[in-house]
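Shown here: the complex without one of its protein chains, the others still in place.
We call the chains A and B, going by the order they appear; numbering starts again at 1 in every chain.
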Amino acid sequence: MKRKNVVLNRPVFAQQVFDSRSLTVLTTLFHRFPEAGDYDLTIWRDERMVHRAHVRVSMEGGPLQLHLDLAALEGIRESYLLASGGVIGFCVSRGIGRYRVEIVQLTHQEKIVRLDSGHVIPEGDLFAVTLVRPGIYRVLQVGGRGEGEIHVRLPGKERYRPDQVTRVMVGKEGVMEPRVVEILAGQSVVFWCTIPASLRVEWVKAMEALEPPIQRPQLTRRQPRQPAQK
Amino acid sequence: MAHMTVAVSEGVFRRSFDLLQRNLVFEKADSASFGSFTAGYDVKAHLEGGSVDLRADGTIRVKELDLRWDRLRFTLGLNIPELCVGGGCVDMPWPIPDICLPRVCIFSGDPDISISPDLVAFVAQEVSFTARLVVRYFDAALPLPSPDLCAPLRVEPPPAHNQWHIHIDPETIDVDLFDFPDIVGDLIEDALTDAVKALIPGGWVRDLILAIIGSVADLIRTILDIPDEIEEWLSDLFNVSFGLLDSIGTVILDFFSRCNPLYRMDDPLEIMPASNGLIAVRIPVRNLSVSVNDAEMVVQADVGA
Partner (left out) sequence: MPDILYDLFCVPIEVAPEVRAAGNPLFTEQDPLPVFGAPTPIGLNWCFQITDVRIDFHPGNTIGLPPELGALPEQRLALRMKGCFGLDCPSEDLIRDLLSAVEVLATASGRQDPSHAVTPSRGAPPWTPVILPTRKLTCFCLELFAVAHFEWGAIGAPDSQWLKLRLDGLEVVDLEPAEMEDLVECYTRTVLRLGLLPRLSQPIESMVLNLTDLLRKQGLTIGQRVTLQPAPAPAAAPHNPAVESDQLMAFINLVVEEL
């Protein structure tokens, strides 16, 4: 028996933490461009700029959706064309780099930062994670009160398709709807941020059995304990 | 009346045939690409048994010769298609366009697997043919043909002097089709499954990948593009795509008809050996002919001037 060497895309299986502030394999950030105009796009990898481009958003036509593989970008590119109202999805196909996306709108008078993914996902944008490792994941709104849960199960006998996507809305005060999501390994969850937010998804533990939704106290930002008032 | 006649009984003829056919070895290896997979074979066989019947119409009927496989190795190479997670699209309310996620592929490189099971134990075939006897004159002065197709099939080296050769010339050759039993399908499926599993580390990673693949059997069927059982597909491959039946037939034809006479006679023929320094006494043989009836083979010849 002979076999050619197989190179598994390791991060796909190894990653346990996904953060919108630093994009990695299995995460995708979608930014909407509701306004026509000219934009500057800058991509940073591990704090080093790796790509710059111009984005022209046009009323007259162009694709409604673009995908940019941040791991495959090189140098400077002239420009991208997008239809007004369209979306650019920023994803990472391989590697262990951590990426940040900056989009600046160029008007006659000023430059407006529309997106700095290292800080926050602006309202209207989406953050997607594809979860491969089975188990229970906790979803946190960084710097906020929102939290959720994702249960990832290995597919059993059922007909399995990795391309099923579940949408979670991140709403006022970070409330996630639905709060608990059940998916099969390899499928994806898309968080639609209706408020500016930063999201963090982390693997908590393996799933031993099907558990009822966990009753937890509301998670708050950790504050240093105040000494007891005398 | 011919000057010389030799009549050989059916029994002797059978024995002559039996001794000759033991030397026939069929050996071939080849592979071909079928797009998503490559398939090949490495085979070796010989003949055993069979019955030989001389018939009143001048033909010889050879029946139920066992084609015994010494090696029947089948090689199958599959290219594992890209396996990816993610992807898919999600509906968004207007005016937001539907969002489509990219797929992330879990292998890089282009993995393929290969198996080479030996199917010797699973196939038994028979060969039958009808033949006539033909006489050929071997002129030692003429060079052998180039390329010499008989070189791998010849049992005896070509003679150094002229000879009359009596060959069996098969007219129709029947070779049983390859018909692999169910168990071969299982064998191949198991071998492929093991090969796929060997490719992937164990644990939940493998479980997930296998889940993505579906059953290995389905993957195999998809790659091979076969609707039916693997063993039926394999039989077709051997019978049709590989053209092995034709190859076997050709080797049998060449072996008997072209490369190896059943009987041979020197020309001139020695009738008294050399002795005491005197050369042997030889007579030239002319007009050699052979015929067959249901009891014997009859060879006739004249003494030349």
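As a convention for this text, contacts are C-beta pairs under 8 Å (C-beta built on N, C-alpha and C of every residue); 3 or more make two chains touch, one makes a residue touch a chain.
On a predicted model such as this, the values are computed, not experimentally measured, just so you know.
Undergrad: Can you list the shown chains that the hidden chain touches?
TA: Looking at the complete complex, the unshown chain comes into contact with B.
Undergrad: Out of B:Ile168, B:Leu187, B:Leu253 or B:Val299, which touches the unshown chain?
TA: Residue touching the absent chain, from the options given: B:Val299.
Undergrad: Taking the full complex into account, find the residue in B:Val25, B:Cys105, B:Val120 or B:Val155 that is in contact with the omitted chain.
TA: That would be B:Val155, which touches the missing chain.
Undergrad: Tell me where the left-out chain touches chain B, residue by residue.
TA: Residue positions of chain B that touch the missing chain: 1, 4-6, 8, 11-12, 15-16, 19-20, 22-23, 155-156, 261-266, 269-273, 277-279, 282, 285, 299, 301.
What we mean here is this: only the chains that are shown with their structure count from here on.
Undergrad: Which residues of chain A touch chain B in the complex?
TA: Going through chain A, the ones touching chain B are 1-9, 12-13, 25-26, 28, 30, 32, 34, 64-65, 67, 69, 85-87, 89, 91, 93-94, 124, 126, 128, 130, 132-134, 154-155, 160-167, 185-188, 190, 192.
Undergrad: Going by the contact rule set out above, which residues of chain B touch chain A in the complex?
TA: 84-92, 95-97, 99-116, 191, 194-195, 198-201, 204-205, 207-208, 211-212, 214
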